[in-house]
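Only one protein chain is missing; all other protein chains are in place.
Chain IDs A, B and C follow the sequence of writing; residue 1 opens each chain.
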Amino acid sequence: MSGATFDDMRDLYQEVILDHGRNPRHAKRLDDFDSTAKGDNPMCGDRVQVWLKFTPAGAIAATGFEARGCAISVASADLMAETVQGRDPADTRALFAAFRDMARTGTCPACDAALTEPMERLAPLSGVHEYPSRVKCATLPWHALIAALDGTKETSSE
Amino acid sequence: MSGATFDDMRDLYQEVILDHGRNPRHAKRLDDFDSTAKGDNPMCGDRVQVWLKFTPAGAIAATGFEARGCAISVASADLMAETVQGRDPADTRALFAAFRDMARTGTCPACDAALTEPMERLAPLSGVHEYPSRVKCATLPWHALIAALDGTKETSSE
Amino acid sequence: MNALSPPTFDVARIRRDFPILSQTIRGKPFVFLDSGASAQKPTAVIDAMRNAMETQYANVHRGLHWMSERTTEAYEAARDAIATLMNASDRHEIVITGSVTGSFNLMAHSFGRGVLKPGQAVLISAMEHHSNIVPWQMLRDERGIELRVAPITDAGELDMDAFEALLADGKVGLVSITHMSNVLGTVTPAARIVDLAHRYGAKVLFDGAQAIVHRKVDVQALGCDFYAWTGHKLYGPTGIGVLWGRRELLEQMPPFMGGGDMISSVSFEKSTWAQVPHKFEAGTPAILEGIGLKAAIDYVQAIGYDAIAAHEASLVDHALARLSAIPGLTVIGRAQDRGGVVSFTLDKAHSHDVATLLDRQGIAVRAGHHCAEPLMRRLGLDSTARATFGMYTTREEIDVLADTLLRVREFFSK
Partner (left out) sequence: MNALSPPTFDVARIRRDFPILSQTIRGKPFVFLDSGASAQKPTAVIDAMRNAMETQYANVHRGLHWMSERTTEAYEAARDAIATLMNASDRHEIVITGSVTGSFNLMAHSFGRGVLKPGQAVLISAMEHHSNIVPWQMLRDERGIELRVAPITDAGELDMDAFEALLADGKVGLVSITHMSNVLGTVTPAARIVDLAHRYGAKVLFDGAQAIVHRKVDVQALGCDFYAWTGHKLYGPTGIGVLWGRRELLEQMPPFMGGGDMISSVSFEKSTWAQVPHKFEAGTPAILEGIGLKAAIDYVQAIGYDAIAAHEASLVDHALARLSAIPGLTVIGRAQDRGGVVSFTLDKAHSHDVATLLDRQGIAVRAGHHCAEPLMRRLGLDSTARATFGMYTTREEIDVLADTLLRVREFFSK
C-alpha cells in the first residue's frame, strides 16, 4: 500500500473539505436570528440545525449552523453558509437546485453565468457524486436551509 | 399418440381400481353401526365417512363408507372395507401401517406372513407411490377407519 | 403457426428463452399448462439473479460501500420498472412485499385496522382467491368490520346489479376484488367497478395476480386506489410481491410490520416511521428477487403486452373450441371477457384422476379447488381441472391436451 493510494481519495476529500470539515467558520448558533430549521438524515444519524438572519430587503444576512455528522456534511454546511451570504431567497433556491444536480451527477447542466461564481466555491463537493450514499451528507444542510427559508421547522432527507 | 400410451397408466389405474372406483361394493351408510368417523383432505377436497359394526368379540363385522373423491380414494375405501372384514382392531392397525408403507414406497418391508394375504388384495394400489400427491387419496379412508376405531370423530390428512 | 398472433410473436423463439420447457416428463415432452399457479422463468431472470450473486451483491440501503451502493441501485431499479409497468405516477407508490398474499395482509392490517372504522364494510366477490378472503375474515372477526360478498352470474361474471346494491348504503370502505379470476378466467369490468365504488365512497383494491400476466395494467387508466400482484406468476422469482397504492392513501396508513429500514428513528419510548414506501418494508428486502423481477418485467415489456395478449386470446379461443368438442367435458366459466385460464370437468372422471392421467403423458394441469373454495361451492363442485397458458404456450400443446383428454375419457368410460 503506497502513499499514492490516498491521492485517490482527494477526488472526494479535497483539502478545502478537510479544512472546512475540521475548522468550520460558521459553526455556531446565531443569537439574533429570524428563522431556524433542523435537518435529519435518519439513515446515517447526521443532524444539522441552521439559523438565518435576513436583511431588511429579505436577503440572507448571516447563516449559522450546528452539525453532528461527517466531514462532508460539516464542510458542506460551512461552504453553504459562506456562499449564500447576501443572496435573496429566490437566488438561494436556484443555487440549491444547481448544487443538488452537481452533487448527484458531478456536473451542473443548468448553471448559467449567474451561478458560475458561487458554484465554483461549492465545486470541491462535486466528487460526492461518485459515492451515492454520501450525496445526502452534502445536501442535508441545504435541506435545512431551504426549510428555514420556507418557515418549516424540520426536514428529513431519507 | 398411440393407444399404447395409455398402457402406462395401468401402473396406477389397474382394472381392479377402475372397477372398485366405479362400482364400489361397500359404498353405503350402515344403519346399524357402533362407530363412525369422517376424514377430510382439505388440500384436494376429498371427503370420506366410515361406519363400523363390531362383532361381540370386538372384531370388525361390517364396514360402510361414503366417499366424495377420486377413483383412487373410492377404490381404496372399497378394498379396505373388503379387507378389514373380520379383523380385530390390532390386526387392522398393523394392516394400515403396512398399507401406508406400500402406498408411500411401493414395497412393504414390514410385511410378515400374516399380512401376505390381505396385502395382496391391496396391492393394486401400490402404484400410487409414484404419485406422491395421490398417496393421501389412498390413505384417507384408512385414516377415517382408524379414527372410528379410536372413537375420534374427525380426522384430516393434510 | 398462429394466424391471430401478430407476426412478430415467435413462440418458438420465446420457448428457447425458457430452458425448462425442453425437459421430458415421465418420458414425454413437457407440456406445461400450469402457469397460472406459477410461471416458468426465462434465462434473462435466471442470469440476472446468478449474475448478482456472482458479481454484485451486498445488503442494500444502509451500506456506504461500492457493492452496497451498486446493489441498492439494482434493487431500486426494480421499483422503477414496476412503476413503469403499472404506469404509477410516483415510484414511492410501489410497496414491495413477499407475495400478493403479503400485499393483501398488509392491506387488511394497515388499511383495514388503521383506516377503516368498525361498522364499515369490505366488499369482495364470490370468485376470490383465498388470499383475498381470509385476511378480511380475520379483520372482520377481530375488528367488527363487515365482510360483504358480491355474487356472480352463472356465466361466471360479476353480478353488477347486486354489486351496486351492496354498495348502496355507503358503508363499504373498500372494494377488494379480483381483476381476473384464477379459476374462471373472467376479467372483471374494472372501470365500472371503480366508477361505482367511488360513487358510493369506497376505495378499490384489485387482485391483479392473474390479470397482470395477461394484459397491460395501467393504474391511472383504471382509476383504482390499490393494485396487488405477485412476482412468480409474471415469469419472475418467488418471494416477492407488489402493492401499488395512491401516495396520499399510503401515507394515511400505519405500518404493518416493524423492524429495520421502515423506521425514521427508534427509541424505546417511541419510534417514528420512514416515508412511503419504506414505512411498509421492514427488514432486509427481497434483494435478489427484486433484481430477478426487474429482469422479468424487462423481458415482458420487450415482448410486449399487445403481442402476449393476442397470442393468449388465440390460445383461449382454440382451447375453448377443442375442449368443448369433447363429449362429457364441461368448461367452467363462460365470461365474455376472459384471460388464459380454462377450467373444466369431465363427467366420467374426477379431476384428480384426470390430472394424474394427463401427468402420466407429460401434461401438467392443476386440479382441485384452486384456493377458491367458496367459488367451488357456488359452482356446486368439489374441484375442477384447470389449464392455464403463458406466453410460451403453443397451439400444439392445446391439441395434445385435447387429444389426451379424449383418451382419458375413453379410459374411464369402459
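Keep in mind that, in the parts below, a contact is a pair of C-beta atoms (placed from the backbone, for glycine too) under 8 Å apart; a residue touches a chain by one contact, two chains touch by 3 or more.
Since the structure is predicted, the reported quantities are computational estimates derived from the model, not experimental observations.
*Asks:* What chains on display are touched by the one that is not shown?
*Replies:* The undisplayed chain, in the complete complex, is in contact with A, B, C.
*Asks:* Using the touch definition from the top, which of C:Phe9, C:Phe104 or C:Tyr392 touches the missing chain?
*Replies:* Considering the complete complex, C:Phe104 is the one touching the chain left out.
*Asks:* Given that one chain is not shown, which residue among C:Arg13, C:His65 or C:Arg192 touches it?
*Replies:* Residue touching the chain left out of view: C:His65.
*Asks:* Which of C:Gly156, C:Gly245, C:Gly368 or C:Gly390 sits in contact with the chain that's absent?
*Replies:* C:Gly368
*Asks:* Which listed residue (C:Ser265, C:Gln301, C:Ser324 or C:Ser413) would be found touching the missing chain in the intact complex?
*Replies:* For the chain that is not drawn, the touching residue is C:Ser265.
*Asks:* On chain B, where is the contact patch with the chain that was removed from view?
*Replies:* On the side of chain B, residues 40, 42-44, 131-134, 156, 158 touch the unshown chain.
*Asks:* When the complex is taken as a whole, what residues of chain A touch the one chain not shown?
*Replies:* Listed in rising order, the touching residues are 1, 5-6, 8-9, 12-13, 18, 43-46, 68-72, 131, 134, 137.
*Asks:* If the missing chain were put back, which residues of chain C would it touch?
*Replies:* Interface with the chain not displayed, on the chain C side: 19-20, 23, 25-26, 30, 32, 34, 37-38, 40-41, 45-46, 49-50, 53-59, 62-68, 98-102, 104-105, 108, 129-131, 133-135, 137-138, 147, 149, 230, 232, 237-240, 255-263, 265-268, 270-271, 282-289, 352, 355-356, 358-359, 363-368, 371, 373-374, 377.
FYI, only the chains that are shown with their structure count from here on.
*Asks:* Indicate the whole-number Å distance between the mean C-alpha point of chain A and the mean C-alpha point of chain C.
*Replies:* The answer is 46 Å.
*Asks:* Using Cα averages as centroids, what's the distance between chain A and chain B in whole Å?
*Replies:* The answer is 78 Å.
*Asks:* Report the inter-centroid distance (CA atoms only) between chain B and chain C in whole Å.
*Replies:* Computed from C-alpha means, the inter-chain centre distance equals 38 Å.
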